[in-house]
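Got a structure here, written out as structure tokens. Questions coming.
== chain A ==
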Amino acid sequence: MLDARGRRRADVVVADGVIRAVGPDVLGDAPARARVLEASGCVVAPGLVDLHAHLRQPGAEEAETVETGGRAAALGGYTAVVAMPNTDPPVDSAAVAREVLALGGRALVEVCVAGAITIGRAGKRLAPMGELAALGVRLFTDDGAGVQDGALMRRALDYAKGLGVTLAQHCEDDHLAGAGAMHEGAWSSRLGLPGIPSAAEESMVARDIALARLTGARVHFLHLSTAGSVELVRRAKAEGLPVTAEAAPHHLVLTDASCASYDACYKVNPPLRTETDVTAVRVGVLDGTIDAIATDHAPHLPEAKDVPFDDAPSGMLGLETALAVALSVMDIAQALASLSWKPATIAGLSPRHGGPVEPGAAANLCVIDPALSWTVDPVRLASRSRNTPFGGWTFMGRNRHTVSAGEAVVVDGEAQR
Partner candidate 1 sequence: MAERERSHTRGGTFVPRSQVLSAADVQRALVRMAHEVAERNGGLDQVVLVGLQTGGVPLARRMAEALRDAEGTEVPVGSLDVAFYRDDIGLRPVLPEAATDIPCDLTGRVVVVVDDVLFTGRTVRAALHALSDFGRARAIQLAVMVDRGHRELPIRPDYVGKNLPTRRDEMVDVSDDGVVIGSLG
Partner candidate 2 sequence: MTHLLSIADLDREGIEEILRVADAFAEVEKRPIPKVPTLRGRAVATLFFEESTRTRLSFETAAKRLSADVLSFSAASSSVKKGESIRDTVETIEAMGMDALVVRHSSAGVPVQVSRWVKRCKVINGGDGWHEHPTQALLDCFTVRQLRGGIDGLRVLIVGDIRHSRVARSQVLAYTTLGASVTLAAPGSLLPPSLEGWPVEVAEDLDDALGNADVVSLLRLQAERGSGAFVPTLREYTAGWGLTARRAALLGGDAIVTHPGPMIRGVEIAGDVADLPQAVVTRQVTNGVAVRMAVLFLLLGGVL
């Protein structure tokens, strides 16, 4: 068993959504006819928490729904996901937030919603953050776009502070990014694809660090992808500013060289960067500069991706592969910290999620088989879409069982409903 307090050997008894007993000889406490989930050789841990999933509902149900995305999450070991607000319509009103939360109530995992910072994510007027916060929304972001107007962002931060919520920024200067389709550098120059310079991300990270200093409000940086961004956040944290950050699994292992195939599966925003950036992001996760690994799970139908690289939408799947990718570059304790308890804290879900595995705690657990070798078959993913860049990759380590709110929703790698 492994949680924020460390590693130990124990059985866990769950009943009525709550952990009843944890210890070496507690199976006797189990209710009669209790279901036994075999976990020898496995690691029992608090369920994973994804700060960043695009579940596409409402608006693009052909690519994903709360139900299918929730199932993918459960299979990946997650017990909670934060649904991004760039739906159609976007989550910029209590009505849409309620709709997504209602859909989430039937999902295999707990579905939280992030609200938009501005109406229509258009970067012009503040969204009703108070109304949304009253529904339990704890993260606000215009993800898919950054808030370009510095003054508006400052106002949003000032306002958010009073609500006790966190603004999460997709850092991208639209002017610098232009029509960019991949990282700007040696590969984009050679491939003739318009590039997005690292500076497009870093300039907004720098601006928002300055705004965090100015306002004292919390800022969470979404999917950091460049060495420069990691360094900026490292310094901001050293200064004691209230900033947190996440990185996407693909930015830990893939580089812009993948785009040489012109397969739009590798188009993602922020784009895949260079080897130097990949190393810096990994180091950032390992030294705690980057708090969380968040999937940026972004489903798109094959026909949406089978188009010119320039025209393709950005994004790749992540929920079912994130844990395996993380385990390929760090040990399981580090992986769980950045996939479970740290993101749970950022999302305001702790200790219900990511909390210590102890009697009385909510039963949100995953059981990971760290020695299981498996190959990603895009056709067999639970997501409605197939746009994983890891098709055919063989990984070591996979989620085996997931217990969400006391229910065994995944058993031996199979979703139970």
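The criterion applied here is as follows: a residue touches a chain if its C-beta (ideal position, glycine included) is under 8 Å from a C-beta of that chain, and two chains touch if they have at least 3 such contacts; residues count from 1.
How were these candidates chosen? In short, all candidates are chains of the complex that A comes from, given by their letters.
These numbers were taken from a predicted model, which means no experiment stands behind them.
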Given options 1 or 2, the chain of this complex that touches chain A: 2
Chain A residues within the candidate 2 interface of the complex: 184-186, 188-195, 197, 261-263, 303, 306-311
